[in-house]
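One protein chain is absent from this view; the other protein chains keep their places.
For subunit A:
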């Protein structure tokens, strides 16, 4: 008889039932999962050399060589681009799949695109209209033009669309927030019925940031007690302004407590015991900054498969306030306001770093912000309401290091928008003397 634990453990698995590994199926599953992460491997490796070839400035610490560059900002690390370096998008760069114009949004609410489902349908909403203030919803198949009506959401105040999957639409409710509760609406795409969840147990404090994690839970940042250093920094900025507009760049950022909530059980609300600034998810990664809406010197990346957390200093500028934060594949996108330039223009930056902390590129200009589209593309929008000739929407291609300009103005309504599958991008532009807007959805290579 086997009477040693070590031997008995081995003996217990010695006659395992036969199980041939189907490597074909395994590789197919792996390729499918990796599709969003593949391009950035190339992108990170080619970014530095590509920029030289493209004639853009290659900037190290303390050296800045572009015509529009501020000369007193030595704290830029890695390659730097400016919107003036962009080229007009040409035929074949983007493929427009849907566009829609509302001529006069001052006169009445119109219809807008609220994102694209994972299976390629555009979610369109019209309204709210009428005495009952209803929002009409439908799917538009951009390939055929066919429309599929959807039931109106329970709340015309609508909200932020968090998920457009093949199974469901999830909307974080603005109406519930107004009513001092927090919750979401879920449309089951099979039964075409809306359900709602109102979370009990979430602290009744300000929230910043909401996202769905790969586990299907909704994650929210909940305000923590005021930070003394931040309060002191803000007071110092106000004192220094002396009645002029306050330049609050360089103040200590805010921190939020991360909570999560179930979409199926209103009582399943959890304190994740994690202080975050901003946060974002990809399929198998969560990334967060230490602070937001102020300076931030740490980005954390958690491998959701292993639970392993790594962190790095993104080397953002000393006076850079982190305003927005995104993650796609192995790239982290940080939108920042870094104070005013001598000409009173804003110094705004969209900084892209890998999840290992390697600098990829920083786009620096006035009044810009950025978002990760997917592994390959970063969207940058510039909005000075016509005061600057660089207004519009730009796409930075991490694979070829090109900065493409796809529009030359942004609508001041900025209504619509929502989740998009990898490879899709949406922008808007003003029409009819800025009374209306055109929305465009395009597919990228």
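Note that in this section contacts are C-beta pairs under 8 Å (C-beta built on N, C-alpha and C of every residue); 3 or more make two chains touch, one makes a residue touch a chain; residues count from 1.
What we mean here is this: contacts and distances are computed from a predicted model.
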Chain not displayed: protein name in its UniProt record ("Probable Ni/Fe-hydrogenase B-type cytochrome subunit", "SigE family RNA polymerase sigma factor", "NADH-quinone oxidoreductase subunit N" or "ABC transporter substrate-binding protein"): "SigE family RNA polymerase sigma factor"
Which residue of A:144, A:191 or A:306 touches the chain not shown here: A:306
Options A:9, A:87 or A:192, residue touching the unrepresented chain: A:9
Touching residue (missing chain; options A:17, A:130, A:226 or A:242): A:17
Subunit A residues that touch the omitted chain in the full complex: 1-6, 8-13, 16-17, 19, 21, 23, 26-27, 29-31, 33-34, 37-38, 41, 284, 303, 305-308
